[in-house]
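Missing here: one protein chain of the complex. Every other protein chain is in place.
Labels A, B, C and D are assigned to the chains in the order they are written; within every chain, residues are numbered from 1.
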Amino acid sequence: MKKWFLVPLFVLLATVIIFTGCQQEAQTVTQTQTQTQTQTQTETTIPEPWGTLTDVAATFGYDNFDPNLVSSWSGLMFQNLMRTTAAGDFEGDVLQSWDLSADGLTWTFHLIPNNFFTNGDPVDAAAVKYSIERFADSARSAWSPYLREDYNRVAVNVVDSLTVEYVTAHAEPTLVASFSATAIVNKADIDRVGEEAYFANPSGSGPWKLVGYSTGISVKFEANTAYCRANEVPHFQFYQQYLVPELATRISMFKTGQCDILGLDDYARMKALQDEGYPVEQYGINGTDSFAFQKSWMEEAGPVHDINIRKAMSYSLNRQEICDTWYSGYAIPGGQFFFPHGVFGWTDEIVADAYDPALAEQLIAEAGYPDAFANPIITVYCQASDQDRILYYMSYWQAVGLQVELKVMETATYWSYLGFGPPPEDNIGWIWFWKSWSYACSAYHCANMYTTNGVHKVTNDETANALYAAVTTQLTYEAAREKMAEFQVYVKGLYTNIGVVEYQNYFLYNPATVGGFDGRHTGYAETIQGATHA
Amino acid sequence: MSNIVLQVEDLHTSFFTRAGEVKAVDGVSFYVREGETFGIVGESGCGKSVTGLSILRLLPEPAGQVVGGKIIMEGKSLLELNPKQMRAYRGKMISMILQDPMSSLNPVYTIGDQIGESVRLHQDLPENMVEAEVIDALRLLRIPSPEMRAREYPFQLSGGMRQRAVGAIAMSCRPRLLIADEPTTALDATIQAQYIALFEDIQEKTNVAIIFITHDFGVVARICDRVGVMYAGKIVETASTRDIFKNPKHPYTKALIQSVPQLDKKDERLFSIEGQPPSLLRLPKGCRFYPRCTVSMDICKEQEPPEVKIGENRSVSCWRVK
Amino acid sequence: MARFIVIRLLQCVVAFFGILLITFFLLRASGDPSTLLASPNFSLEQVQALKAELGLDKSWGEQLGIYLNSIVHGDFGESLLKKKAVGIMIGDALPNTLKLMVPSFVLAMILSFILGVLAATYRDSWWDNLVKFIAVLGQALPGFWVAIMAVLIFSVKLEWLPVAGMDTPAHYILPMGTLVFFTLPGMMRLVRSTMLDVLDSEYIKMARIKGLPERTVIWKHALRNALISPLTIIGMLLPGTVLGAVITEQIFNWPGMGRLLVEATFARDFPVVQAVTIITAILVLGINLLVDISYAWVDPQIRYQRT
Amino acid sequence: MAKVILEARDVVKHYPVTKGLLQRTVGWVRAVDGVSFSVEQGKTLSIVGESGAGKTTVARQILLLEKLTSGSILFEGTDLYKMSPAQVKDDYRPKVHYVQQNPWSSMNPRMRIRDVVGEPIFVNTKQTKKTVYTEVGKLLDQVGIDTDGMTRYPHEFSGGQRQRIAVARALALNPTLLILDEPVSALDVSIRAQIMNLFKDLQSKFDLSYIVIAHNLATVRYMSHSVAIMYLGQLVEYGDSEALFERPLHPYTRALISASQLTLPEDSEGKAQQIILTGEMPSPLNPPSGCRFHTRCTEASDKCSKDVPEMRKVGKQMVKCHHYD
Partner (left out) sequence: MLNTITTTAKTKKKKQYRGISRATRVMRNLALWIPTVVMAFMIVLAIFSPWIAPHDPTVGKITDRYLPPAFMEGGKTDYLLGTDQLGRDILSRLIYGARISLSVSLLAIAITASIGTVLGIIAGYGGGRTDAIVMRVVDVALSFPGLLLAMLLAVAIGPGFWTVVFALSLLGWAGYARMIRGEAMRLSQSDFVAQARVNGASGWRIMTRHIFPNIINSLIVLMTLQVGMMILAEAALSYLGIGISVPTPSWGSMVSDGRANLDNAWWISAFPGAAIGLVVLSGNFLGDWIRDKLDPRLRQL
């Protein structure tokens, strides 16, 4: 047995492995799309898109390309029925216009003519009807409750190839929010290849089309030059996003030019990078940073059962300081859950509580804290990623004399405790932090939060139920909006859900490659879509 | 009289340890002639093995160092050779057999490999000749079926065969001088006898000079022509084997020989030397044997006895011997 | 030899099932993935339906039976989170991990042998001290910290190497360096000390007595013997290297098994975690087996005795 | 005739040799194959042989460290292997002790000398520490170790001293029989005599019996009253020490004696030439047919390779050789 040859053999093997590895393309999806969408683009004056815009993400929304399952990115590839405006209103996306009948029961959708999916199929009434119904199917959609038959829907009718009718049992003007989340998928293609194949390689009518995807590594889109809004066709030919879990790595990649866009949770880092000369771009509507009390209406909830304690917890927070320090100025004090400025039902009456430690202490004293409580310790739960921020907030509560303890939970457990399914333990009176990038319409979230039927078990209040019912039974959108404001003012006063700040969403970009963003700023995808060349 | 192969004069070897300087060899002189066997006898720790390693310049550096004296092999001073020259001497001119046959063979190479390596190194031979030399070396040590044994690993051999294999490595280049450091200690009595007979035979054939290091007087009686008795780093008496046994001069030699149990004498009590050998770190000022000596005098305590030559082949270091 | 291998194989099978069972039950004890998959707006019934769909409403015993059955048929199931065949996900991730780990491990071994042997040979020299220093340093710093520092220095500051990704050979340098840094110090120390023991032995003295040049003494006689005990350690190092790989993959954005594992564990994506565990266990056990067999190569005594 | 302390009857120890996946037994290593002897009160029996002859196995069997395959060992008339554990502990252990070859490994390096020597007392009796230590002091005194050393650790003593301590330990419970396994072979020449003298002194003082395991005949001659020569698991010659050395009967015994003689080559002219055996002891796995020694025997005939010789009484000796048929 000759032995030593094994060592060089090993080395050789290793080298071969390295180099074969390097040559292999990282893409797994090979797009062989038929380029048939040229007929609409005859009179275009827009320059051909070029270059690649590179982005990094901490977690991927691309595990699945079914927009009903993962909605955060669907705007890239799919158009929705409607879309939101920067002001918080709604406009058509595949719709040229829509009508609502006087009784508020029948919605008539008029589609944009000559709109095509990237494989050449037309965006027609059949596709829209199918998409609405698919969205309403609870097995296929995360958000389906809003459109489910047993909620309010009577029928979806195809009137002609460009007109669809949606009939409800009772008036529900807030449905626009659901419509704005209804992605339009290509029924003809699904019929042809089946759902699985379609969603592995989908054809949408959005501004981008998918050209490459490797699970958990990267996703690559190409600009759809046949996009129905010619002026909104992306300036970059490709948009590629990498999944990079490590923050330090993302920042390093950004600094070395390996990526052009960098979103950050850490506002201090963002500020520092901005000071280093990297420009920031704001997008979308503000997020809210708030906390809720589980089952606070129950006696066993302990101190937080007493509204005075809950109020004290709000008044003791120095929201302005939080905005200035933790959020490095990229936030404003906020008063409500899911109610940042500009959302459906926003009213100026909702004001963030002022920083008033004296009042807080007085409220605490009124509640007889801590002697009146068998267990005066207030427990706060959060996920590991939020712990620093929560610790900081806790310091305000401790400053006014509340005894608070923090329990950090692993994300999965956190969510499982938070409302659905039988909780592993009865979580009465626990405090949960919510940090949410809010949706254009908060109505349904509010319902879940504040009504007795809501899954989050924060409030059990008949008046709130009645006020919410009033919102959904208005005939017009405007009237509903007013009722919504009323509802919100009331539920804020319950102090079962306390807003801390409204934070603004920003990302950093590399000025060497990106000049600015000339498109819509209603969300991340929409903002990226408008990226211009430097 | 045949040629002197190796002459050692006033050799001093020390180990520098954390506790201080250990004078393992403290002024040793002897010579060995062609075809002659010179025995170095002594108890453990008396410096006899260190003497052997000093000749080959294979002390564990940097702790062990030859700090004085001369080692001359056929006119060349070994201490003055550079490492490369010294390597050329090792294996070719001087060879050595170590005590434990199991651990002195490399467990992962065959016997043939280990002998052949030495042959290739020192003799410029074509490969097929190397093999012949290997077999030849094994034959010299009377290893049965040498062709087969050459392909075996050390662990496949018995203790006696292993020690013969070590001998074959040592003798493979027909060295002028062989240092055998307790080569029979680990062997059984009958095997020991075989091995010693074998050595005499080899010496006859090759005329190699042998320095035989041992603690066993039985072995000394059998194989050595002349003997140096070592005690605590010094040779206290040198004489022909016969003289050592029949007419020992130094009290230590006398006592040692008396205390060895012998088959043909059956006394009620054995003669015994009381006490322990001194620590090499803290040697007594005068004679090293003084604390255990039954015939010591005052001067023994104060001054080291000089080496006194008695006749041509004999010297003793004792104040009693004039 | 055959007997030895068969016995080791049997042990591996037992170990394998042990690992499989531990993972299976620990995972199920760790929580319910349906709660993660469900939208916060799901009703209890919907969650139940989802559970039923995922087969999580059955008893653990039943689930285990179903699982074992599909494993036997080579089916790792479908990722709960990504709705993708686990086999395919592993198929994507495993080569990436191997591409990084195999050369790093081999490099670390070769380097540690060379450096360790040299350090032992020139004991107490500046070189030995340097090696000892590197070894100690390597064992004293948290690996992820070193990796990030390497990125900051070599990529951000000096702009020599790319930060993350795996497109060009240059992309391999930092992650490989980090992985080598994980394994090298311990191994190097071990090689050095084993080598010191071997150098003290009688057969090394004998080799010198033969007049062999130091080179031959060290690299032929000593090294082969010094290989034996570090070889045992290789097997024990492997599970530790998995940790190294996880961290490296995380920082250098390497789409391998480590990242898959972390992601899947936190998401309680049972099929994925189980598959990753199974593959890792097979790899670790397999390599341990190989290591055992390779003793025979190094040590003829084992080769012959076990025949 | 003196009282027989210990008697071994046809003692056998076979180790199985296994092979293959199922650990099939393919053969037996006949380490000890039918050995009988007896030891009398106050006398010394030496078992002599080369390594692999099985002498240590016999010693370990007597000490119950190794099980018997067959045969029996009787201690003061009782079969050892039929004693209950309690009997062994109370009646046997205290009376039989063991001194090993290597004084460096036979003592727990973590124990003080007083605990090393006192251990048999601690284990077997219920005395207070203080009385035990007083006892230990006396014991150490008997073997010539300064009682100041009681609190020291074994490594602080030289080999000879440690062997003395080992002897003290063996004497702790006033035993009747000591098994001495190569008691001096690890010691330096000048120390050996001291220890051997000590053994002799103790024997006469306490009327002790010894079983000495040795490979060196010279040592044995000095100490023993009877000698058993072992070759390849069997006794080849057994009998009175004087007679055996005066007139060795078995060719192997003669070879052994020849190899152990301290004689200058030129002196041996008159006497018989030194006997040098050819070959090595065969493997106990496949012992030769007939007389086990025939492969190396210079006087072997055809019969020796075919027929197994019987143990025969010749004068004061027993010998297993066809030449005395």
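Brief remarks follow.
Everything below uses one rule, namely that a residue touches a chain if its C-beta (ideal position, glycine included) is under 8 Å from a C-beta of that chain, and two chains touch if they have at least 3 such contacts.
Treat the numbers as computed from the prediction; the structure is a model and nothing was measured.
Considering the full assembly, C:D124 is the residue among C:E62, C:D124 or C:E214 that touches the omitted chain. Looking at A:T413, A:N427, A:Q474 or A:Q529, the residue that reaches the missing chain in the full complex is A:T413.
Interface note: of C:S79, C:S112, C:N225 or C:N288, the residue touching the hidden chain in the full complex is C:N288. Of D:S38, D:S51, D:S72 or D:N102, it is D:N102 that touches the chain left out of the display. One of C:L98, C:I134 or C:V156 touches the chain omitted from the figure, and that residue is C:V156.
Along chain A, the points of touch with the absent chain fall at residues 247-248, 251-252, 266, 268-269, 272, 321-322, 325-326, 384, 387-388, 391-392, 395, 398, 406, 408-410, 412-413. In the full complex, chain C makes contact with the omitted chain through residues 11, 14-15, 18-19, 22-23, 26-27, 29-31, 124, 136-137, 139-145, 148-149, 152, 156, 190, 193-194, 196-197, 229, 235-236, 238-240, 242-243, 246-247, 250, 261-262, 265-266, 268, 273, 276-277, 280-281, 284-285, 288. One chain of the complex is left out; on chain D, the residues touching it are 60, 63, 65, 88-89, 93-94, 96-98, 100-102, 105-111, 119-120, 123-124, 169.
Rule of thumb we're sticking to: only the chains that are shown with their structure count from here on.
In terms of their C-alpha centroids, the spacing between chain B and chain D amounts to 32 Å.
The geometric centre of chain A is 89 Å away from that of chain D, both derived from CA atoms. Residues of chain C in contact with two or more other chains: none. Taken residue by residue, chain D touches two or more other chains at no position, since every residue touches fewer. Of all residues in chain C, only 200-203, 205-213, 216, 221, 224-225, 298-301, 304 touch chain B in the complex they form.
The residues of chain A lying in touch with chain C in their complex are 1, 3, 7, 10-11, 13-15, 17-19, 21-22, 26, 28, 63-64, 69, 138-139, 142-143, 145, 214-217, 242-246, 248-249, 252-253, 255-256, 258, 410-413, 415-416, 418-422, 424, 444, 448, 455-456. Across the interface of their complex, chain C is touched by residues 56, 58, 60, 87-92, 95-96, 98, 100, 103-109, 117-118, 121-122, 153, 155-156, 166, 169-170 of chain B.
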